[in-house]
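All protein chains of the complex are present and in place, except for one that has been dropped.
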Amino acid sequence: MNDTPEKNGLAARLLAGQPAALARAISIIEGEGEAVTRLLKSIQPNLGRAVVVGFTGPPGAGKSTLVNAFIAEMRGRGKTVAVAAVDPSSPITGGAVLGDRIRMAEHTMDSGVYIRSLASRGHLGGLSASAARVADLMDAAGYDVVVLETVGAGQSEVEMAEMADVRIVISAPGLGDDVQAIKAGILEIADILVVNKDDLPLANRTVRQLQSMLALRAPSDWKVPVLSTNAVERTGLPELADAIESKAALRTIKGARAALSSRTRRLLAQTAAKHVEDLILRDQNPTAEAIITALQQADIDLRTATSKILKHMHESLPDE
Amino acid sequence: MTEVLNMPARVLVTKIGLDGHDRGSRIIAAYLRDAGMEVIYTNPWQKIDAVVALAMEEDVDVIGISSLATDHLLVPKLMKALAEAELGHVRVVVGGIVPDEDEADLLAAGVSEVFHPGAMREEIVSSVEGFAAEATNARPQD
Partner (left out) sequence: MNKIDKPVSLDASADEWQRNYDKMIGQDRTIKNRSGIEVKPLYWPQEDTDGSYGDKVGFPGSDPMTRGIYPTMHRGRTWSQRQLIGLGRPADFNERIKSILKSGASALSIIPCNSVYRGLDCDEVEPEILGTCGTILNTVDDMDVSLKDIPIGELSIGLNDPNPFTMLAQMLIVAENRGIGWDKITGTSNQSDYISHFVANHMFYRLSLPGARRVQMDTIAYLAEHVPNWNALSIVGQHMQQAGATPAQAMGLTLSTAIQYANDCIERGMDPDVFLERFTFFFDISISFFEEVAKFRAGRRIWNNLVVERFGVTNPRAKRFKFHAQTSGLDLTRQQPLNNIARVTAQAMAGIFGGLQSMHTDGYDEVLSTPSPDSAKIAISTQNILKHEAHLCDVADPLGGSYYVEELTDAMEAEILKVIAQVDAQGGMYKAVENGFVQQMIGASALEYQDQVDNGEQIIVGVNAYQEVEDASARPVLKRPPPEHMQDQVKHLKKVKAARDPDALAKGLQDLRDAARSDDINVFGAELDAVRAGATLSEIVEVLRDELGFGMPLVVA
């Protein structure tokens, strides 16, 4: 692979908005190495234009159908849309059947829409690193709106949703412990809460539950709205799109580059934290074990232990 | 870090034309998934241009067309459309009820293999894996 930003090179074709180049770049970006770094570097000047919207929520909430309706709404507003839809991989084989785009079939032939299915496993550096890069590539290819769709079941999906500028958490009535299911971890990151399938009984109750849970959140400059939608009947979509645009407008006031650097910031924080976690929780590294024992026996305090761990971390990492 | 990830094969499993029986395509999708591949699965009745668009957007290595009626007669058109879209490296396999006479036509049109009822899991999986590797090698260099 040779990714010099020369004319007709992959990066040039990507920046010219050719979907085939975007498709290829997304496959390449999953790996690591010189080519990837070069590709990422050559698109840097063109980043920060797209609004990255994350859609997540428990299985059965109707995410794909809602994303489908959202695409139609944004197309109606004259925006182009790129979607990265993540389906879980088999924990045993790593294989996956990616079927999210079945619900988005009406947009297949629309040149203003690009949809890419991704499997949740097999991403070097984690799913959120891949998602952030895929979003960058879609942004560089010139799409106005980039959608990251995940099943909000696990930690990595929550982390992926964090890569978005506007984070939408979807629930639906009748998912059993639905509200409980989204409470853990994911509610905190939501910018907009959506109760989909609002024709079902108990929809109002789900809305009220979410509103009361939000009341516990610390006040900020963005008041998280709870919206009702029906993705099949296509109701509530203008309100959802308006809310997304309002939230994105806040971002624009601060500047697109600020949003971009905040994505980088979150990604770096997640990745660094993961390294520390691996060292302490999984690696059984002798030095780390010694520090843990010392802390346990109160030979050293927490502050000292932390600094020792980070120092060891620093020494053990290879120089780039 | 200079690790290179061994990317799983990406396969589009779909149906063109008019028929809607999907037992075969579901089983094939599960076979390929269980062999560690990433399968993009669609509704039936895909138009030729939609299959081309899907193959392009999803950057697949192999397209599997399931045909139980006579929809495989459209596959030569698909082969032509793929070539025109500069997706000539993508391998196409057909599975289902395909009469002998038609099989010859499909192979002549560039289809890599035709699987008939009774084809076994291992045979299908290893063929598709092989075709995916071929597709990777045949890709235009970026």
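Which chain is which? They are A and B, in the order written, and residues in each are numbered from 1.
Following the convention adopted for this analysis, contacts are C-beta pairs under 8 Å (C-beta built on N, C-alpha and C of every residue); 3 or more make two chains touch, one makes a residue touch a chain.
Owing to the predicted nature of the structure, the values given are computational and were not obtained by experimental measurement.
Here the missing chain is touched by one residue of B:7, B:73, B:109 or B:133, and it is B:73. Residues of subunit A in touch with the missing chain: 60, 97-99, 102, 105. Mapped onto subunit B, the interface with the missing chain covers residues 17-23, 26-27, 29-30, 39, 41-45, 69-71, 73-74, 77, 97, 99-102, 116-118, 120-122.
Throughout what follows, only the chains that are shown with their structure count from here on.
In terms of their C-alpha centroids, the spacing between subunit A and subunit B amounts to 30 Å.
Residues 1-3, 9-10, 19-20, 23-24, 26-28, 30-34, 89-90, 93-99, 101-102, 105, 108-109, 114-117, 119, 122-124, 318, 320 of subunit A touch subunit B in their complex.
Remark: subunit B residues 1-5, 7-8, 10, 29-30, 32-43, 47, 49-50, 53-54, 56-59, 85-86, 141-142 touch subunit A in the complex.
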